[in-house]
Structures are given as structure tokens and as C-alpha cells.
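Read through the structure below, which is laid out as C-alpha cells, and then see the notes.
Note that one protein chain is taken out, while the other chains of the complex remain in position.
Then we have subunit A:
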Amino acid sequence: MERRIKGMNRRQFLQTSGLTAAGTAFAAPLLTAADRAWAIELSGALDQHTADTLLKMVRRLYPHSTLSDIYYGYVVEDLDRAAKSDEQVAKLLKDGVKKLDRALQIDFLDLSDGYQLKVLEGMSDSAFFEKVRSTTIVSLYNQELVWRHFGYEGASYPYGGYINRGFDDLAWLPEPPAEASPPKQS
């Protein structure tokens, strides 16, 4: 939860401050949308090429065509944070990206979608792959705006639960009889 809020604040800061990649005072690598609608600045533990390649990799791992890159960018932000707090992780990620680039003697980012997939399949048993995958499966799917994409509403207690908000609103199947599913008690 803390991570999500921090990410949001940082993005809002970059949006509202009018800073762009060119004008920012940060020297650290930055993940940005093509139209500069958003930006995530990183710590510097990972270089720009590593960060860009990881961004592409995490999208290949869990490809949701209707999810914008920013949500994958927050995964890279988590990887960057892990790299900053642990040199071993930084090395694992940087070396892993080098292997992605070397697999077919062409930078991973320059490969076609199909070749990128092939390279990832070939590395799926590596510690690098598992670090990125296991981070992504938690980080990508633990973002509130991503939940909206999947139709998940998140916390319900602040809204009184679903007792009066559709816990039983499915109408395309027959209603179970009261003996199987009694009416709610008022």
C-alpha cells in the first residue's frame, strides 16, 4: 500500500511540477511515456538501458494489451528499489539484461515480439528470470488501478461491504431456492 501511494505521489509531482525528462534536475534514469504523460524516476541503481529492457521484459511476462506501460513501470521501480538496497540484486539484474541482449547477439529491445518470447523461454530457469517474474507477479497485480482493469474493487469495508452492494447481483442464472440460500437477515 505504501509503495502504491509513493508511486502516485511521485508521478503527481512530476506531472504537476512541469518537469520533463529533459528539464528535470534528476540525473537518475527515468521511465517515461512517449507523450510524457507520466514519468517514474529511478534511483540510479540500474542504468537506463537495464531499466528500459526490464520494462519490456515484465510486459512480455504478463502481457495485458489494455494496461498502459506505467503499471509495468512501477514494477521496474520495485526492482530498482530492490537493486538499490542490495548490490547482489543490482548485479543479478544488470547481468541478466546483458544475457538477454547476448542470447541472439541482438539487443533484447531490438528483437521482435516472438524472438523476445523465445529468449525469455530460454532463460526461464535462471535466478534472474525468477527474480523478475516473482517481483512482477506481486507488484503488477497489487496496484489499485490495475485492480480496476480486472474488475476487482479492492477494500469493501469502507463502503459497508457488499451486503447492500451486489454480493448476489448475478442475474443470468436461476436463483437458488431459499433452503439452499436463505434471504439476507435484515
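One rule holds for everything that comes next: a contact is a pair of C-beta atoms (placed from the backbone, for glycine too) under 8 Å apart; a residue touches a chain by one contact, two chains touch by 3 or more; residues count from 1.
As a convention for this text, contacts and distances are computed from a predicted model.
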**Request:** Just go with whichever of "Rod shape-determining protein MreD", "Carbohydrate ABC transporter substrate-binding protein, CUT1 family", "Branched-chain amino acid transport system permease protein" or "GMC family oxidoreductase" UniProt uses as the name of the absent chain.
**Result:** "GMC family oxidoreductase"
**Request:** Write down which of A:Leu61, A:Ala82, A:Val97 or A:Val119 is the residue touching the left-out chain.
**Result:** A:Leu61
**Request:** Quickly run down the residues of subunit A that touch the omitted chain.
**Result:** 1, 61-64, 117, 124, 133, 137-138, 140-142, 146-147, 150-158, 160-163, 165-170, 172-176, 179-185
